[in-house]
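A single protein chain has been omitted; all remaining protein chains appear in their positions.
For clarity, chains are labelled A, B and C in written order, and residue numbers in each chain start from 1.
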Amino acid sequence: MEIKVLFFGVLTEVTGCNVKYYANVSSVGDLRLRIQDDYPEIVHYNYMISLNQQLINGESALNNGDEVAFLPPFAGG
Amino acid sequence: MEIKVLFFGVLTEVTGCNVKYYANVSSVGDLRLRIQDDYPEIVHYNYMISLNQQLINGESALNNGDEVAFLPPFAGG
Amino acid sequence: MSDYLVNGPVNPELITRQISFCDEKNDSGGISVFIGRVRADKTDSKTVVAIDYSAYEEMVNSVAASIKEDIMLEFSDVRSVKLFHSIGNVKAGEISLFVLVEAGHRRQAIDACSMTVELIKEKLPVWKRELYDNDSHEWKRQ
Partner (left out) sequence: MSDYLVNGPVNPELITRQISFCDEKNDSGGISVFIGRVRADKTDSKTVVAIDYSAYEEMVNSVAASIKEDIMLEFSDVRSVKLFHSIGNVKAGEISLFVLVEAGHRRQAIDACSMTVELIKEKLPVWKRELYDNDSHEWKRQ
């Protein structure tokens, strides 16, 4: 299974990328830990997480093909 | 002495004119009575009165060259 | 003629021009605009085809200037207030009122534009006569 992970705003500078694929992650919490391992700096930033373009509040299981995004506070307008 | 009197909105139909001049009127109250004599229909209409483009609340003396206007409720926009 | 009155409908090009040319210093972040249009209201068996606006022109000048002053005093972030009202014939679908307020930030732009529109409705000496498709007409209160 493969999860597509998107980064936006300042997080693209923290991670150095816009998109990255992860395999073998069963939940959002699991993914978050993997990303903190890869980019320890990310713990200093505020962000929300969306799953398939919907903001999620708590923990959520992940399935093959899911798209997870790490979203700094919105700043449109 | 001469007072210039303007009518607006529906009052132009009540009086049949936009502007009319009155002589020998010493106050707004005086003028109002003269106009009610000339156009008895006007008592059925709501209006405010301005003196030299300023709305007035109560009685006011009139001087030569003053401009008095009879203003139905505003309806701009 | 008044600075605030436009003969006939307000042209959308005037609106574009005002939006494009405002704020040469580029320090206003929010522009709030209100546009009033003549509605083709249907009442009984008749439909509005146009409104004929008339105004006390000299008084429009002083009232509009004092509305602008009041807004600038009330909203410290507002940079400019512009308002244009039609006189004469404006057909259904055409624009009869255009208000534009520029401010540094959005909240004051929006609130000041809203208050300007209310003050125009309340204080601007303008009257309207609705013209119907059956050739009758009626002086309207609102």
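Here is the rule we use: contacts are C-beta pairs under 8 Å (C-beta built on N, C-alpha and C of every residue); 3 or more make two chains touch, one makes a residue touch a chain.
Note that the structure is a prediction, hence the values are computed from the model and not measured.
Q: Thinking of the complex as a whole, which visible chains are touched by the chain that is not shown?
A: It touches the following shown chains in the full complex: A, C.
Q: Check the options C:Asp27, C:Asp44 or C:Asp135 and report the residue that touches the missing chain.
A: The missing chain is touched by C:Asp27.
Q: Hey, which chain A residues sit against the chain that's not shown?
A: These residues touch the chain not displayed: 6, 8-10, 12-13, 50, 53-54, 69, 71-77.
Q: Using the touch rule from the top, list residues of chain C that touch the missing partner.
A: 12-13, 15-16, 19-20, 23, 25-41, 92-93, 95, 104, 106, 109-110, 113-114, 117, 121
Basically, only the chains that are shown with their structure count from here on.
Q: Suppose each chain is reduced to the average of its Cα coordinates; what separation in Å results between chain A and chain C?
A: Roughly 48 Å, centre to centre.
Q: Could you check chain C for residues that touch two or more other chains and list them?
A: none
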